[in-house]
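Structure below; questions to follow.
A protein chain is absent from this complex, but the other protein chains hold their places.
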Amino acid sequence: MHDRLTQSMRASHLLALLFVLAALGLAAMGAATGDTFYLRLGTEALIFAGLALSVDLLLGYSGALSLGQALYFGIGAYVSALTLMKLPSFWLAMAAAFLATLIASIIGGLIANRVRGVYFALITFGLAQVMAKVVYNTRELGASDGMIGIPVIEIGFGPFSVSAGSPVGFFLIVLAVIMGLYALTAYLLDTPFGRVLTALKANEKRVPFLGYSVWRARMAAYVLAGVIAGLSGALYPMLRGFVSPELMFFATSGNAVISVVLGGVGTLIGAIYGSVLLVILKSIIGSWTEHHLIVIGLLFMLCVMFLPRGLVGVVRPAIETWLSRRRPAPVAAADPADLPAIIAETARTSR
Amino acid sequence: MKPVLDIRDLGISFGGLKAVDQVSFQAQRHRITTVIGPNGAGKSTLFNLISGALKPHRGQVLIDGVDMTGAAPERTKAAGLSRSFQITSLFPELTVAENLRLAAQVLEPTGRAFLPVGRSTQALARTGQMLERFQLAHKRDDLAGNLSHGDQRRLEIAVCLASEPKILLLDEPTQGMSHGDTAQTARLVRSLTDDVTILLIEHDIGLVMDLSDHVVVMHQGRKLAEGPPDLVRADPAVQAAYFGHA
Amino acid sequence: MTPVDYLQFVLAPQVVNGLALGVAVVLVALGLTIIFGMLDVINMSHGEFYAIGAYAALALGAAGIGFWFLLVLVPILMIPLGMAVERLLIRPVFDTRDRHVTTLLVTFGLGLIVEDVLKIVFGANTQRPPTPIPGATEILGIILPNYRIFLILVGAAIVLGVAFVVYKTRLGAMVRAAAFDRNMAASLGVPVSLVYAGTFAFGVSLAGLAGVLLAPIYSVFPTMGRDFILLAFTVVIVGGMGSIWGAVVAGLLLTQVQALASLVISPVWTDPIVFGTMVAFLVFRPQGLFGRLGHA
Partner (left out) sequence: MKTAAITMFAAGLLAATALSGSAFAQSGPIKIGVVTPLSGTYTPIGQQVRWGLELAAKEINAAGGIAGRQVNLLFEDEEANPSVAVQKAEKLFQVEKVDFLTGTVNSGSTLAVAQLAERNAKLAATTVSFADSITTDKCSPNMFRVNARAEQQSVALAAWLAKEKPKAKVYYLGPDYEMGRSTVAAFKSSAEKGGAQSGGEVFAPLDSKDYTQYFGQIRATRPQVLYTSVAGNDTVRLLTQLQDFGLLSGLTVVGASGTVTSQNITAIGAAAEGFATGVGYSPQIDSPANKTFVAAFRAANKTDPDLYGADSYGLLFAYKAAVEKAGSTETDKVREALRGLSWQTPQGTKTIRAGDHQAMQPMYVVRVTKGKFDIIDNVSSENAIGPDACTRF
């Protein structure tokens, strides 16, 4: 017997599985046709999906709107870039980005978590603005030009290795990392620890009287989100070979918020769908008119007003009902624990 | 016998107003102690001081002999104190069962905080008990926000009890209830004393006299009198200050 | 540089120029703080309404309408716009549980759209209306353009006028009552729904007025709305949500801090200083300098 939140999460997992299948289909098609651009565009969409995921963890679960999540994405990207230029190791870059964003988000969290609601939004916005300005003015970090010349790396797994320059190979790696982050977040949200976060959004005032420290829960969510954003950002220079201060600008944070709202706040998988949708929209509309802001702004407003749970919110309830009718469900179609295995399996076979 | 809750000379003032002033009393194990007094007497403020929502300016709060003065709510909770609110405070977007499970998950060993909630056997068992005991089992999957007022008030008590506290602070549990519901809730509260010590704020004098083992009368922030219900009712000072107005 | 030179050429003008900039910031923040404080709505598109006001002044001015008439006309034209936005965008999400976040998001989307529409209608190039009052006056060796003197005076008059309406009139009392407790106000016969729409429109209209007044100094371009918005939000927070006097004090204070700080450190660090002030206030005095209007 699953409770309702677990049921919703399982519905998200089904959508996640669908997403992974579609992504693998794309990878297979891309590999067959020798495509580069769409696979790499898809890879970028996935990287930004990681940022959107971290925004949804904060907004959709602990109820805190961050307008500056690109800060940690940018820190991850810069640290990864600096590491790669010294030593082109995937694992080292990811570890360095993890450590740096862990420290940065603890510091940021100590400041931002003194306040809540709209003040939290403004503080996170300001923090990112100030840090972006500092990077923009630091010659050692390439200042306004950013840094180019990040090498194309080989990513080793024991005896195997994949080149970040291989469109299919790197797409699958990024897919694995991002879906891994999704699975981890989804898993945590379905534990007693994660349920306290959900409780924060539902009624923060009541939480301490149940015996949980609001501050600690908020910090945990904030740091987790920062690290997720940072690990996603660390993948960016591997794909594009450069970093620039624009990665920390409000445009990047704002796009993540738009993705989450389009996909569905508080659905987790919605952030990933939303991010891909936004990239597709921008790519299509952007080639057709330079006034893409109007279209995206309009869609965004309509979603906020009429689809508070976004596109995923439209379909997920139906899946939940369907899942709850299938009784008893010992191992459902997509258990979070199965996801990495499925991804690993398909990655193996497609190599 | 050692009191479960020992309030000593508690006081706080807002601006110049002494909202609670020199209040001392004790709550005995498995008894119902009721705080009564006219509106603005400082009853809810007293609850806020005891539960950690407010820090007292003076005095002490001892829970089971341990000084918990000014401790944050999550710490008084850990010390075994659970409280309800005058205005229902639940998680309206979560189901009835999840409201209870959230409260009961403190019963789990720390190691299970990072295992799926389905593995929280103790919390889930406790949730089941509470659903049965408070006759909410048929509504377990309803959203708390969609319940009737009476059900919400009952759920609030259940949430407080789900964590197996030693002391239960109930702030007007029958507030806004129909006659029938009030009687039912009174029976329920009485039945709880097997497990917990209860500190109650209540306006319904009939109910107070019926239910209480011990009554503390507050007036303008101070304790006016205390004692068994009958004695308190007979107290001329209480008559003048409280019942005279009622 | 001699101390006298420093005082006359550097320090004194810095203070006076900071004052003019301060008045500009206060004018932009005024509408924001009223909407924020009374409706509890975060209007992220406030900057874009400021831009609309400036463009309206530019277009109508080019059509031959005099500056003095524009000062009255543009704010009046902004009122139906504000009413419509409140009705169509704010009202439907007003009662959502997290009003702050929802209204912030809706108005953020609106801002994106308005910016692009302005570009389509008026083109991407920077434009500037002529300075209505040319020339400069020298007082004690401090040069101050006449238009800035005018701006400081008009700014003061506007602030006093708004404060009078909000704090001293029956209309203002109704608005404050509605902000404090909607149900209580409704039971006292305040037409709450109309008051809300009117208040929002009033804030929008003030943004438009700021646009008319500031266009000759700061010029007009599609993205101009982003210019003041972080500073204006900072002023609102430091001053206290909805507090008119708070916005005035905070606006003048922060711009002075900025102006004087830029004498001793690289000006690029003045933004972090202003932001640091906001953080400090949020952490140590979240109610701001003057507390929240209509609330304890």
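Lettered A, B and C in written order, each chain numbered from 1.
Throughout what follows, a contact is a pair of C-beta atoms (placed from the backbone, for glycine too) under 8 Å apart; a residue touches a chain by one contact, two chains touch by 3 or more.
Model, not experiment: these values are computed from the prediction.
In the full complex, the chain left out of view touches A, C.
Checked against the full complex, the one of A:L87, A:I107 or A:A251 touching the unshown chain is A:A251.
Of the options A:L41, A:L184 or A:L298, the residue whose C-beta touches the omitted chain is A:L41. Residues 1, 5-6, 9-14, 17-18, 20-21, 24, 116, 119, 124-128, 130-131, 136, 143-145, 147-148, 217-224, 227-228, 258-259, 262-263, 266-268, 270-271 of chain C touch the missing chain (whole complex, contact as defined above).
Remark: the residues of chain A touching the chain excluded from display are 15, 18-19, 22, 25-26, 29-30, 33, 35-38, 40-42, 44, 133, 136-137, 139, 143-146, 148-149, 152, 165, 236, 240-242, 244-247, 249, 251-252, 273, 276-277, 280, 283, 286-287, 290-293, 311-312, 314-315, 318.
The rule is short, and it goes like this: only the chains that are shown with their structure count from here on.
If each chain is drawn as a node and touching chains are joined, the picture is a simple open line. Relative to the C-alpha centre of chain A, the farthest chain centre belongs to B. Separating the CA-averaged centres of chain A and chain B is a span of 43 Å.
Distance from the chain B centre to the chain C centre is 48 Å, each centre being the mean of its Cα atoms. Centre-to-centre separation of chain A and chain C, using mean CA positions: 36 Å. The multi-chain contact residues of chain A, meaning those touching 2 or more other chains, do not exist; every residue touches at most one other chain. Within chain C, not a single residue touches two or more of the remaining chains.
For chain A in complex with chain B, the residues that touch the partner chain are 2-6, 187-188, 190-193, 195-196, 198-199, 201-203, 205-206, 208-214.
Those residues of chain A lying in contact with chain C across their complex are 59, 63, 65, 111, 114-115, 117-119, 121-123, 125-126, 129-130, 133-134, 137, 254, 257, 261, 291, 293-294, 296-298, 300-301, 304-305, 308. Within the complex formed with chain A, the residues of chain B that make contact are 51-53, 72-74, 77-78, 82-83, 85, 89-95, 97-98, 101-103, 105-106, 108, 112-118, 120, 123, 141, 159, 163.
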